[in-house]
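Reviewing the structure listed below.
For this depiction, one protein chain was excluded, whereas all remaining protein chains were kept in their positions.
Presenting chain A:
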Amino acid sequence: MGVVSRSVGNAFRNKVRSGAVVVILAVAIGLALAMLVANQAVGAKVDSLKASVGNNLTVNPAGSRGGLGGGNPLTTADATKAAAVAHVTGVNGTLTVRLANAATASTSGSAGGPADRGGAAGRFGSSGTTSLVSAVQPGVLGQRNNGTGSTGSPTGGTAGGTTQPTFTIPIQATGVSSPTTAAGTALKLTGGAQLSDFAANSTQALVGSTLAAKNSLKVGSTFTVQTRTMKVTGIFDAGDAFDNNGIYLPLAATQTLVDQAGQLSSLNVVVDSIENVAATQAALTTALGASNVDVTAGSNNLQSAITSLGTVQNISLIAFIASLVTAGLIVLLIMIMVVRERRREIGVLKAIGASNRTIGVQFTLEALVLVVLGTVVGAVVAAFSSNPIVSALVAGNTGSTVSAAGPVRGGGFGGGGFGGGGFTRTRGAFAGASQLIGTISTSVGWQTLVLGAVGILAIAAIGALIPALLTARVRPIEVLRGE
């Protein structure tokens, strides 16, 4: 019979009360565990989203989108200014141009007269020509203008006696100074190699997979841009039909070919850390002039998704702490009750030679027995509650994230494996209460679990120690005599 077995025995002296305490503790601790799981799951999601966002900002001429329109084009001087802004670790300028099919362009160009309108439409604001034929067919992308044109063509042809020019989607050529896309991520190649020669006279080119298929291009094949013969060094897959209808060329070569030396259509700015993205965005706007440029966190929508997820993360953290504190308070109140009830016993123990420490240890162990039991039952509670809790938190969040991701997807960021997929995976991981332990240990990590356990036990120990020591400090006769 030592202090441990005495404490275990004391924990069950009042079985009804101990049972009730264990149940209440189990609910609080179970909730705390469920919140910990939710917190970690959301945290992991935020991390992966942050990783997919990267630390990039995009600078475009004011009012422009996707390299078209807008005011004054950017220049290499702007790139230098951007590089000087605090927290900027890298600046990649790109020049995006539209290349019309050489044959179509010359046909429409030679039509003259009333066909001028058609000619302009055919060139579609393009700044150069290429031998490539666009893989995107009119209509495929919902080009209603052209659809009307096509159906109107026989009528117009008979009526006006002019041939409506064949409408083609121009091919987007992006001049890059390093093997990255405008969004700052490396292109995924399905064959060949990344660009390596970035000189003005380089003949290297990357061709999108659908464009390559349409024009029967393979690695090593050639085609022309303006007057230069380019050689396909690699075929890329950017994830959607529009992007795969484009080509990537060395920046200097692009500038030379379309006669836009020193001009850039956008800057991709790399920021040292995700935390500084917002501040750097503001600093860049100031440095380059708010009226001249638009600086977008390539990920504005993604960022807001992260923010909303972060809110969920904070809520679950607060709920975790609140549940822990609740558990601690339950232990404290119960131990105050138990100690009051056993004041006389504390007096006797002191009178026959127990130290304050011995008394503190005995009551702390007694509280820990209750807490350990509460934790075991609470883990079972958590096993059944964390599944609905996590899916409620994450599912509620999925709705907002998906709607936030909607426009992003349209903007070309959708390919990053973001959207429904990630959440489905998260939810899948929480399917089934039986997986709880595995899920916690993998998603939360044993360190966090041990930390949580130590936290609960520490709170319980404090809850038991305070009343026990306060009582033990008085003279034995005072507690022996009772109230």
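The rule is short, and it goes like this: a residue touches a chain if its C-beta (ideal position, glycine included) is under 8 Å from a C-beta of that chain, and two chains touch if they have at least 3 such contacts; residues count from 1.
Please note the rule applied: contacts and distances are computed from a predicted model.
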item	value
Per UniProt, the name of the complex member that is left out, chosen from "NADH-quinone oxidoreductase subunit F", "Cytochrome c oxidase subunit 1", "Protein-glutamate O-methyltransferase CheR" or "ABC transporter ATP-binding protein"	"ABC transporter ATP-binding protein"
Touching the absent chain when the full complex is considered, from A:Val270, A:Val348, A:Ala453 or A:Ile466	A:Val348
Where the missing chain touches chain A, by residue	1-3, 6, 9-10, 13, 344-345, 347-356, 358, 473, 475-478, 480
